[in-house]
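With one protein chain held back, the other chains of the complex are shown just where they sit.
This part shows subunit A:
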């Protein structure tokens, strides 16, 4: 899938891309290309990247690279894959009924789900909100248990 979407491995690349994506939602997928769930997600991302291209930018970040560990700890990424949304260098949160609003964990059931999520984020961002609610029904949202450090 990396031949269609860019994969970033360096911290500087991630920085530049967050800074330079203006007026478009930036979708950063943190994961590795060998993981099956990640592949599923990547598939959906690839196919819808062109359709969403007018208001979103989709980029893959390889979580196994050393420089990226900084980001992994900053965003508290434990589950693979995790997707973080940005708009004009602001981190966008989404309330999808799960415990963690700062990222989207797991894959999407369909392409259309991903497009809906991106659109919701875009609308919210254009209105000036920093957190939006998820338009998907709860069956389509992948569920997971948050692990706490000592529990």
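In this text, a residue touches a chain if its C-beta (ideal position, glycine included) is under 8 Å from a C-beta of that chain, and two chains touch if they have at least 3 such contacts; residues count from 1.
By definition in this document, contacts and distances are computed from a predicted model.
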Which of the following names does UniProt give to the chain that is not shown: "Pentatricopeptide repeat-containing protein", "DNA polymerase delta subunit 2", "Nop domain-containing protein" or "Interleukin-6 receptor subunit beta"? "Nop domain-containing protein"
So one chain is hidden, and I want to know which residue out of A:51, A:76 or A:95 touches that hidden chain in the complete assembly. A:51
Of A:6, A:123 or A:143, which sits in contact with the chain we cannot see? A:123
Applying the definition given at the start, please give the residues of subunit A touching the unseen chain. 50-55, 115, 119, 122-123, 126
